[in-house]
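Sharing a structure with you now.
Missing here is one protein chain; the remaining ones are kept as they sit in the complex.
Just so it is clear, A, B and C label the chains in written order, and each chain counts residues from 1 on its own.
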Amino acid sequence: MGILEVKNVGKRFGGLQALGNVNLSVAENSVHAIIGPNGAGKSTLLNCLVGKLIPDTGSVMFDGQSVLGRAPHEINQMGISRVFQTPEIFGDLSVLENMMIPCFAKRDGAFEMNAITSVVSQKDVIAKAEAMLEDMNMADKRHMHAASLSRGDKRRLEIGMCLSQEPRLLLLDEPTAGMARADTNNTIDLLKQIKQDRDITIAIIEHDMHVVFSLAERITVLAQGTPLVEDSPENIKGHPKVREAYLGETAH
Amino acid sequence: MFALDKKDARLLLMVAVLTMLAPFILNPFPAGSEMAQFNAGYPDLMQRFVIFGIFAIGFNILFGLTGYLSFGHAAFLGVGSYSAVWMFKLLSMNVLPAIALSVVVAGLFSVVIGFISLRRSGIYFSILTLAFAQMSFALAYSVLTPITGGETGLQLALDDPRILDVAASATGNIPVPGLFGLEMRASTNLELGPWVFTFNVGYYFSALIMLAAFYLAIRIFRSPFGMMLRAIKSNQQRLNYTGLNARPYTLAAFVISGMYAGLAGGLMAAMDPLAGAERMFWTASGEVVLMTILGGAGTLIGPVLGAGFIKYMENIISKINESILHQWFYWLPDGLEDFVVAMIYPFIGKGWHLTLGLLFMAVVIFLPGGLVEGGQRIGRMFGRKKSEEKDKPSGKTTPAE
Amino acid sequence: MSKTDVTRRGLLRTGAVAGAGLMVPTYLRAGGHEGFTNAPTGSTVTLGFNVPQSGPYADEGADELRAYELAVEHLNGGGDGGMLSTFSSKALQGNGILGKKVEYVTGDTQTKSDAARASAKSMIEKDGAVMITGGSSSGVAVAVQALCQEAGVIFMAGLTHSNDTTGKDKRANGFRHFFNSYMSGAALAPVLANAYGTDRKAYHLTADYNWGYTTEEAVKSSTEAMGWETVNAVKTPLTQTDFSSYIAPVLQSGADVLVLNHYGGNMVNSLTNAVQFGLRDKMVNGKQFEIVVPLYSRLMAKGAGANVKGIFGSTNWHWSLQDEGSKAFVRSFGTKYGFPPSQAAHTCYVQALLYADAVERAGSFNPCAVVEALEGFEFDGMGNGPTLYRAEDHQCFKDVLVVKGKENPTSEFDLLEIVEVTPVDQVTYAPDHPQFAGGALGTCNPGA
Partner (left out) sequence: MEAIILQILNGLDKGSAYALIALGLTLIFGTLGVVNFAHGALFMMGAFCAVTLSRILTLSHTVIDPTQTDFLGNPLKVQVPYIHDIFGQATGDAIIDWAVPLSILFAIPIMIGIGVIMERGLIRHFYKRPHADQILVTFGLAIVLQEVIKYFYGANPIPTPSPEAFRGSFDFGAALGFDPNVIIYPYWRLVYFGFAALVIGAVFAFLQFTTFGMVVRAGMADRETVGLLGINIDKRFTIMFGIAAAVAGLAGVMYTPINSPNYHMGMDFLVLSFVVVVVGGMGSLPGAVLAGFLLGILESLASMSVVIDFIPGINQVIIYLVAIVILLTRPRGLMGRKGVMED
């Protein structure tokens, strides 16, 4: 029984069957990659997991509870954090403030009207945020405007923000898309470090086979909205069906 | 001071000093001199400066922080005024219950309107708020005349019940609003040579309330709640995926700013006990939007400056007429005098709207951050190093003051 | 230098210089020497002219302002003296008021009660105005009148036609020279009965606010008294610009007269729309369909253009009146500005003179003295024949004009022709008439 159980999930957009009949099980404390060619339904599946879309059929269970019909912030509160393809951070806020917001969310829940709380009672939150920035090697940038960070730093910040909520499942949507090789390798190292330091499950949707094979312990291949095969990286590499449907096309 | 950091405390202190000394600052010209036309230090205008300052400060809590552009905030101002006048009519001429009721009623209205309107965002939200305000105006002006006084506005009468107070004063007139016997309209003059300075009870009462409102706004801006609101403006998606629900925050901001508007409305009625429906017309809502943007949305002091700027234009420029111009330029040769007057004439008096429109355009073209940015540029010109302050480890980057 | 120049520039300049040394405006509740607000202490006295300068009534406001400037000129002894020579009271000498030179300040009411009060307040608090006058709508008049009552200055209403101004919202410090809804109805009804017969079915379109209500009520009750039947009365929003959906159903209702209880832009649009629908070409119940506009103004007639031809309405005054006062006024106004004055200009001019005269007769600027001098004051020579300022409600009683849109206008000002001058007796009512019920005058308030 995995921490995330996807059963018979299907989703149609008008005439297009985006997801056929997806079954997926992500084991606790594993790194699970979902790969597939463009249009295979990876993003749709992800959106079904975080409450942005509601599937037409099937169920999505996280740690024994259904996530369907819950708002994104409620699913997040259950312990699922999401990293976006293009980093979604608070561009108008400073780096430190970016980090403080998830810390507040963790401390106060979905809504707290701490409207005139003084600087003093924020101290624990600031301390936690500062510590996380240290972990991310970003402490020196804490007063920068988040929008002015480099792409790689934005990604680190976003991952850090997700981690400071202490999630049980971290969803990464093509975390290295559009990155230079060096940044990509840094991100891989960061993710490896994270896995090493914490008890956390990571589900990763990725295009880049280098990233997938460096990180993943288990791989699901999605094609035309249905899972083609699920196996360990070693087996996937040599799988004939996968080669045919996916690896052949992308020439990796 | 007051649990504010140094920079904010300095700002608050500066505003406090300016408002307390306003009767001097706004009357720089000797009474009766040619330039006395530009004096703004008379009670009514000073009251308007601070009251519209409160209105704009409140509006900025919603618009400046969350980015939700309400186009119907004047409705709360109007509702506040009506509540206050009704309190004067029914209960007593003491301003405290009247103002309390206006804040409460405006708060209730904003809960309802906010709850519905905040289901949408962007321009759809703006139009929803506009629709509610326009409905309030249209109904108040027409079918609700028994409650609102309609065209002529809701006013006091000699036969009002006023159960805790007298119906008519000793001289047979309608009593005036006051604070435990201290009449809001009471003034004292200080004559220093040719200068005359007026100190008005109502102004100081409003100014103290404005300072409290301003202080509260600073606290809100600097609080975690304020940070959440800025986060909503910045990236609502990320906020949701951080386990936070934006709706209660925006609704809270909406209600707070609605209550500020109600407070402003109540104060307006306390200074001048008549509430007209035009207070709720869309142009009145547009005015507070313009005040905020003109001053600098999202900054603390900007909205107050914007409010002062527009009210000054409305009350001072509109009163300059042709004969005053001739008075100013009488020293020029006759032909030249007429020419100069003819050149300026379209921009003053009945042309004050034209000047206002041109200034809007000029400010937004040349000072994208509003008047506050203008102030900062001047500040930089004089070599004050702002960057130093920005880097101090206060734990926050604050929007420009 | 011509005399006009003296008043416009020279005097004001002198006033200002003198003011710098001597005159310090006394503020509300502050200058207690004379026992009333803004008691003039120097050689000048300041009046506040509060007229719409922006918004839809700006042109009317401009005309009011012209009249006030003319009045100030005449009061200070400039120009040809205008109505000073025809006015039955001879207290005014052309040397200002009580020997003090008249100065004035202007403000913009924007035709909004809030803005009007702000502007009036600044005149009282900043400029030391001892009297406020002007305005072009009842909402503004009522609001400013209440303010003046509180502040302890006199308010001489400009154009305000709603019954409420001297009805439920009357104030001791406020005076209205203009006529009102009731008088319009009372004057119009007999003329209408005469022209269109007593067996008519009327359809009212009414502006959905106080003035509209009182006008509808007045016209309805006086025409019904003549035997007319009211088929329907529909309220239209103030902000309406296209009245087609209100006018289209009129014919279906079986009505044969349409009464437009609209003013200003509303009236221009509704009348234009009604004519566009060809209502006036129709025959209903075997009778020619007719349109009536209870309150006319020349500026509205100008806005509606040819559509006003042959349409009945009432007006306070018209420049074609041939009495000596009107002729004198038209002459000085026309000479100075090149066109004849409007009824708003007339009322404002007269109000300024009446105030000055009352002060002169009372011997004091004290509002209570002025009120006493104006209450029950009978005068003549200001147009409209013998006139009474009634003490009970501060309403002027005088002849009312019934007019009709002229078929062949000779100029853009010659749009209305007088059909009948309704004598004052016919439009007089008891102070406690139901249309004016409620409210109390209170007592005069001198302020400080």
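Basically, a residue touches a chain if its C-beta (ideal position, glycine included) is under 8 Å from a C-beta of that chain, and two chains touch if they have at least 3 such contacts.
Remember, it's a predicted structure, so these values are computed and weren't measured experimentally.
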Displayed chains contacting the withheld chain: B, C
Which residue of C:A39, C:A58 or C:V427 touches the chain not shown here: C:A58
Considering the complete complex, of C:S88, C:N194, C:Q288 or C:T335, the missing chain is touched by C:T335
Which listed residue, B:A3, B:A131 or B:L158, touches the chain dropped from view? B:A131
Among the options B:I116, B:L164 or B:A212, which residue touches the chain absent from this view? B:I116
Candidates B:L294, B:I317, B:V341 or B:L371 - the one touching the absent chain: B:L294
Contacts of subunit C with the absent chain, listed as residue ranges: 54-60, 208, 232, 234-237, 239, 241-242, 244-246, 248-249, 251-252, 265, 268-269, 272-273, 276-278, 281-282, 284, 299, 302-307, 319-320, 330-331, 334-335, 340, 410-411, 413-414
Contacts of subunit B with the absent chain, listed as residue ranges: 67, 69, 116, 119-124, 127-128, 130-132, 134-135, 138-139, 142-144, 236, 282-283, 286, 289-290, 293-294, 297, 346, 351, 353-354, 356-361, 363-365, 368
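Methods note: only the chains that are shown with their structure count from here on.
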Chains touching both subunit A and subunit B: none
Closest chain to the overall C-alpha centroid, by per-chain C-alpha centroid: which is it? B
What is the chain whose Cα centre is as far as it gets from that of subunit C? A
Intercentroid distance (Cα basis), subunit B paired with subunit A, Å: 46
At what distance in angstrom does the C-alpha mean of subunit C lie from that of subunit B? 33
Per the C-alpha centroid definition, the whole-Å distance linking subunit A and subunit C comes out as 74
For subunit C, which residues are shared contacts with two or more other chains? none
Find every residue in subunit B that makes contact with two or more other chains and list them. none
Residue ranges of subunit B in contact with subunit C within the complex: 30-34, 39, 42-45, 48, 138, 141-143, 145, 150-153, 155-159, 168, 171-174, 176, 183, 185-189, 191, 194, 196, 198, 272, 274, 276, 278-279, 314-315, 318-319, 321, 323-324, 326-327, 330, 349-350, 352-353
Please give the residue numbers of subunit B that touch subunit A in the complex, ascending. 3, 5, 216, 219-220, 222-228, 230-231, 233-235, 237-245, 248-249, 252, 256, 390-391, 393-397
In their shared complex, subunit B is touched by residues of subunit A numbered 50, 71-73, 76-77, 81-82, 84, 88-94, 96-97, 100-102, 104-106, 108-120, 122, 125-126, 143, 145, 161, 165
